[in-house]
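What you see is the complex with one protein chain gone and the rest in place.
Lettered A and B in written order, each chain numbered from 1.
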Amino acid sequence: MAEAVLFYLFAAGVLAGGSQVVLRRNPIYGAVSLVGCFFFLAGIYVLLSAHLIAILQVLVYAGAVMVLFVFVIMLLNLKEEELGELRFTFWKVVGLVAVLATAAVIAWRALGPAYPSTGPARDNAILLAAEGFGGVKAVGRTLYLAAVLPFELTSLLLLVAIVAAVVVAKGKI
Amino acid sequence: MVDFFHAHQAQHYLVLAALLFALGAAGVVLRRNAIIVLMSIELMLNAVNLTFLAFARFPLVANSPMQGGFSQGHAAVFFVIATAAAEAAVGLAIIIAVFRSRTSVNVDEFDSLKL
Partner (left out) sequence: MEVSWLHLIPLLPLAGAAVCGLLGKWLPKAWLYAIALVTVLLSFCIGLTGFLRLPEEVPIFHEVAFNWFSAGSLHVDMGFLFDRLSGALTLVVTGVGFLIHVYSVGYMDEDPGYWRYFAYLNLFIAAMLTLVLGDNLVAMFVGWEGVGLCSYLLIGFWYTDEEKAYAGRKAFVVNRIGDVGFLIGIFVLFNATGSVSFAQLGVAPLTLATASIAALCLFIGAIGKSAQLPLYVWLPDAMAGPTPVSALIHAATMVTAGVYMVARMSHLYTSAPGVLALVALVGALTALWAALIGTAQNDIKRVLAYSTVSQLGFMFIGVGVGAFFAGTMHLVTHAFFKACLFLGSGAVIHGLAGEQDLRRMGGLRKYMPQTAWTFAVATVAISGIFPISGFFSKDEILAQALHTKAYDFLTLGPGGPHLTSLGTILYLVGSFTALITSFYMWRCYFLAFEGEYRGPEGVHPHESPGIMTSPLWILAALSVLSLVIGLPEPWVRGSFLEHLNWEHFTGRLFSPPRGGPPAGFSPWPGYLVALAIGWAGFGLAWLLYAPARAASGDDRFAALFPRLRNAFANKFWVDEFYDWLVVRPLWSFARGLWRIFDATIIDGLFINGSAQLVAWVAALARRFQNGDVQRYAAVTALGVLALVYAFLLRSSP
């Protein structure tokens, strides 16, 4: 009961925040709505028993990454006339139609009969998340046992990204 | 409404992910401000994360064929988040560098690799 209500609430928040990102002309509003969107998304993750990922979403995305965005927006400090108007061209319309059609196809497919119904008949052990599913221990075991090499490579990737960001943004070193 | 949700839980999450992805993609295609394009990309990445988690929670098969069970989906999301963070850092750095040379953040003005 509460799950359904929360889902619709969070989903509405996610879509509202996301649409603000796309529609708002000033990027600072977009960034702030994106933070809100991410918070609601973290709520959705909790509904999906992905507790660790939900925390990471808040810490990394809503926290670190969005701070970076806001920082850059402030740094550039674009004036009103520099923000630019939304112009529709032929190709933008084509792209928009293609994007919407893709989403429609996916939604159509997801709602279709191919995906098994999770109605009361299948309200069984698979549905009820296993004990500890999505927690630090379960995800950590997967990360460190099944995916240890990509995990270590990720740290390398982050290091490279840090160095690259510094080199690119600094101009003169 | 509640029964409808419980009967089609997975579908709800997936449709939400599709809508979110469409929002992000529309932002990438439509908006001229590079920062907003970058944020739209973050939206698309999050839509993907949502599908990963939805499938991890509501698998199509009883047992995961992969080592680590359905937590593999969570691990994938973990990597996507890390990559997205790296991508945001580098992307924003590029925007700063480009802004410095062209005093503009409009992607439709970035149509040449040379100055």
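By definition in this document, a residue touches a chain if its C-beta (ideal position, glycine included) is under 8 Å from a C-beta of that chain, and two chains touch if they have at least 3 such contacts.
On a predicted model such as this, the values are computed, not experimentally measured, just so you know.
Novice: Pick from B:V29, B:A84 or B:V105: which residue touches the chain that isn't shown?
Specialist: Reading the full complex, the residue touching the unseen chain is B:V29.
Novice: Would you mind spotting which of A:V35, A:V99 or A:A147 touches the chain that isn't drawn?
Specialist: Considering all chains, including the one not shown, the answer is A:V99.
Novice: Over the whole complex, note the residues of chain A touching the chain we left out.
Specialist: Counting over the whole complex, chain A touches the hidden chain at residues 91-92, 94-96, 98-99, 101-102, 105-106, 108-109, 112, 114.
Novice: Under the stated touch rule, tell me which residues of chain B contact the chain that is not displayed.
Specialist: Here the touching residues of chain B are 25, 28-30, 32, 107-108, 110-113.
The working rule: only the chains that are shown with their structure count from here on.
Novice: For chain A versus chain B, what separation do you get between their C-alpha means, in angstrom?
Specialist: 5
Novice: Considering only the defined contacts, which chain A positions touch chain B in the complex?
Specialist: Residues 1, 3-5, 7-8, 11, 14-15, 18-19, 21-22, 27, 30-31, 34, 37-38, 41, 44-45, 48-50, 52-53, 56-57, 60-61, 64-65, 68-69, 72-73, 75-76, 78, 82-84, 86-88, 92, 95-96, 99-100, 102-103, 106-107, 110-111, 115-120, 123, 126-127, 129, 133-134, 138-139, 141-143, 145-147, 150-151, 154, 157-158, 160-162, 164-166, 168-169, 171 of chain A touch chain B in their complex.
Novice: Going by the contact rule at the top, pick out the chain B residues touching chain A in the complex.
Specialist: Checking each residue of chain B against chain A gives 1-2, 5-16, 18-27, 29-33, 35-36, 38-40, 42-43, 46, 49-50, 53-54, 56-60, 62, 66-72, 74-75, 77-79, 81-90, 92-97, 99-100, 104-106, 108.
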